[in-house]
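Dumping the structure here so I can ask a few things about it.
Showing just some of the chains, left in place.
When the chains are written out, they are named A, B and C in that same order, and each has its own residue count from 1.
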């Protein structure tokens, strides 16, 4: 079944809030998200800033200990106006170089969804004109965290949240551990494009039309968000410093390869050892994110 | 001029040692390297283990404050026997998962240079047969460090060293800051292939035939190793934790874009913000390595 | 006014929950806390484990942007049974040493409040008998966090929480930033004693009789918990890695010295430079804690 849902309010924390819609295992939800400052498709601010989330959606049958599958069917900007930070964040450069960073207002972008490009509006630096390809993604989405917590959409954890990973594009399937009955899915914080690390503190922030299909894996328990696209499988670790993100994501991948791909600890180690890839999600938010990724073509048809 | 150099001894530290050969700006050197344990193309141990280095090569005209350009013309395994670690290193997984890591002997690989593949010999895990493409690279190479230091080939720094980045393949050009007269170039620690992060502590370790061409950029001063291939430019930051690697590499890239690509601080920030990529060199050695990378196609013909 | 409050339920997250008692600026609250596993003074489990908190207490007049002063009048164990972890946590030793750590059940302690000692019950290691002085403290306490968050009592932040700092003993005054009307004070997780860093994951965990006096500093805004005793002033930074804790705590101290002690940035730097002390709160919880401390005797009567 396909649900068309129009949000009337938003959350800037991810927690055990009252569901806005209840759906069944296998259903599809088509909805919209505002941008990180609460502006909608008409470029009007309709809710306070801070990665406002649409949802939560209650998925029937999802219970703590299960896994929620979220298929990102379509993530599509629904306006042409995008904006981004302009200066690299102080924590991303050498401490002694911070005083050299520019002070600058936000950058405005013109996003052409059909052409799949974004272009700087009114260039004000020596960079001048810049047009780049877009790869629309969700920066912040996930499920209610464990222990009845309600956690700011500025950060992330085992439940997802503000992972700011540029791989969360249309066509990707994401797996979340379920901590609350119904899982309670939130979606928001769309980026038309984003560099690795989100080093200026934002992607090209934009409101979105979002379509996702949800499924429940009963009795399947995972530790961290996982993902899959046609080429790769991946795991996401959120923490500080980046080293700990790598630890979380690698541990989760080692477990996944053993439970679902027929490997033992030694085989999983050997495969990752020479074939693993890591992506930097973000190095800006309170929790950073690193992704441990494996190309399906090295997996010899396993799984 | 092309020099064919056959090493007679090796170094397990990178320092201001007596040059084994003096070459001119623009010369090419063809030589060999042993593997990380000191085994040569006949699979005989001819020097103690520890990433033994061939060199140093004295480049006429290189003085402190200059930049040494090292073009990796050809990095080619000169035997079929490769070996690798088998278990993910304890520092790469959650501390609480360390006790689950397998204890296992080294893995042996059959490397077919013509087919460009490596295959596990005598598979002993549930992984079974595994054949992967090779991308021969140098794990450890660089120039004499500042301040007359002699630093173990286990680690890395502004002078290069054991960066263990899988991007150092044939066709890549590398730039090092010069700290000693003649720069004193060392090369060694070849890997037929390596996963991101070198998380089992090794790539597929192998002896190599190495051909490099060196040039000197007089009066050009850089802070960290830089590199370039047909698609990208990149900078390398070496430190712990990974966050600090990102700081070093990003700061170096911001400087490079301003001095050589006609950008101001703001333009460099805006370009990196939405377009930067990061690669994880290694998360195993005493100093980790992260690479800040930018595709040339987004640079609009600058530089 | 003195309030005697007997808790009937507990919280394992710190958030904007319904107050259990409303008090005035200047009032004193005498209450009890259960231990980290929910056991009370009779050694009976009355609530689920996880640093259960007594409260929250609503302090009239406290508004976002104010500071809540919490004077720890008396923190006193109300039973003789204490328990602790027995093995150093895996993240506190070298990753390669984790496999050497002992697996062991909890250690039981006999706590003699009058003698101010704790003694291991039924010693089972070569350590044999051990009696140590107690310094009863609160491991986890604080106020409702910003942005309507409800955050697990396993971790800590600007609002306090599970800081696990051995300096929070009777006679210490603590300052918290206020984020919710009434501040919403929580107290719990008593330790009869604790080593620096809480490296076995616990102190000597015990239920407590707790007496605190609260005051409101109207219009006084601070960034992180601060504290004071007869000898020192201190600030607390909570994060990972420890480096970032030091950054938070030092920044907060620099600000404090400038706003309240008549120093400029240069004077504050010079004073801290040669006189500052740092204490390790904990290196075990999701957020670690470091304390930046300055002895009053070097402050020459300022403030």
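By our rule, a residue touches a chain if its C-beta (ideal position, glycine included) is under 8 Å from a C-beta of that chain, and two chains touch if they have at least 3 such contacts.
Everything numeric in this text was worked out from a predicted model, so none of it was measured.
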{"item": "Number of copies constituting the complete assembly, 3 shown", "value": "4"}
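The rule is simple: only the chains that are shown with their structure count from here on.
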{"item": "Same or different residue numbers at the chain B/chain C copy interface, by half rule", "value": "same"}
{"item": "Rotation angle (°) superposing Cα atoms of chain A on chain C, nearest 5", "value": "180"}
{"item": "Whole-Å gap between the CA centroids of chain A and chain B", "value": "32"}
{"item": "CA centroid of chain A to CA centroid of chain C, Å", "value": "34"}
{"item": "CA centroid of chain B to CA centroid of chain C, Å", "value": "47"}
{"item": "Residues of chain C touching at least two other chains", "value": "241"}
{"item": "Chain B partner contacts - residues on chain A that touch it in the complex", "value": "84-88, 91-95, 97, 100-102, 104, 107, 118, 120, 124-130, 132, 193-197, 199-200, 202-204, 240-243, 246-248, 250-251, 254, 262-280, 283, 288, 290, 298, 300"}
{"item": "Parts of chain B lying in touch with chain C, wherever the complex brings them together", "value": "89-91, 95-96, 98-99, 241"}
{"item": "Footprint of chain A on chain C - complex, ascending", "value": "12-13, 15, 50, 146-152, 239-241, 244"}
